[in-house]
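In this view, the complex is presented without one of its protein chains, the others remaining in place.
Let's turn to subunit A:
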């Protein structure tokens, strides 16, 4: 058994604690030492009152451990307030406890949770709470509908261990969730979860704004985008960068880490992954089923996962939704910074940087900067333009537009006999120069894809377009470097 396993499979550890505890209990004779097993969680008696510790993400409250079931009082305040989605982009968040996700609630099986839902008087809207840990109508929503300036109280017994989502369920439900009204409630099993060194609270959510991703100013919620599930932002803990840089979560080499991960949605499921780390154990969907040695775990909207692993080497480990454009383009990216000694046996780091030339030095290299190196040998004739243009086409355009310019149906428009291409040469030059996003119609067919800006010199663009215009039944136009320069300088 490796060290990693002894740390996570803590049975021996728990046993020793039990032993000490029972010895202590024997010494204090008047405390009942009956270790009674309850078949039904509903029968677990509660013992005294206790005010629940609530924490803001990414923090979690102290583990429940061996404490007995209690009447646990949770006081949660709803606040509608402005926050920053990303630099310069403001958003009015609706929150449980002032944060997105809302405050973390930690309970154990058999607790009787007395929930106080407080709607701040400055708020404009009524709200409620549906806790998936509740067995009862609406998960509590029915009893907690609360107007601004009021407090509703209801109580429930935690019957099932697990990690559960809570959220607002007031009409329009989707909008309340989309504005950040969700969080996690943990119900620990009898005796608590195995102890680990670090625990963190992470929750994914998708946001829909009137403006596109990155558009500055106060961005209102966009219902149509939400209905279409076209998120502008997909983020961990309510905003871009909530878990990066100085906000990164941390651990030391050799420590065990448990992530309580939730997905508030409202729309998207999460393919949660930590780049460079394998999850030793995952409580699938936050329940009892344990999966081991997992790379990516699926977290449904309105679902969770408890993820445990030991960190073996130092470095920055990137947390992502492996639906990967969300990570790198919409914000679903966090960091776990691990400090400590390197272990070359596990990971060497870079050892050498050698030159690799499979086909000799003649191979064209990709420009590494925005600077475009002008072709050193300009074409001297139409024939040369066609020859050089074909080369450029095969290197740059072929993959999408295909060998005969036929394109790919429903994805990439054809260049052969293309009315769009032939109608406007300056526009065609512009597309190659600047790229093109959005819907266009080519030969009566609609296309909506992205052509990135091409790293080609003016000469190369002239050549490749001349080649395209003089192939596959196109208009036989000749494009010169001067024409390209004109378009380039027109803006």
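The rule we apply is simple: a residue touches a chain if its C-beta (ideal position, glycine included) is under 8 Å from a C-beta of that chain, and two chains touch if they have at least 3 such contacts; residues count from 1.
Operating definition for what follows: contacts and distances are computed from a predicted model.
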There's a gap in the complex where one chain should be. From "Sugar ABC transporter permease", "Nitrogen fixation protein NifU", "3-isopropylmalate dehydratase small subunit" or "Formylglycine-generating enzyme family protein", what does UniProt name that chain? "Formylglycine-generating enzyme family protein"
Touch with the omitted chain, as defined above, among A:41, A:95, A:118 or A:170: A:170
Among A:49, A:142 or A:215, the residue in touch with the chain that has been omitted: A:142
Give me the subunit A residues in contact with the hidden chain, please. 82, 92, 121-126, 128, 137-138, 141-150, 169-173, 175, 218, 220-221, 223-224, 227
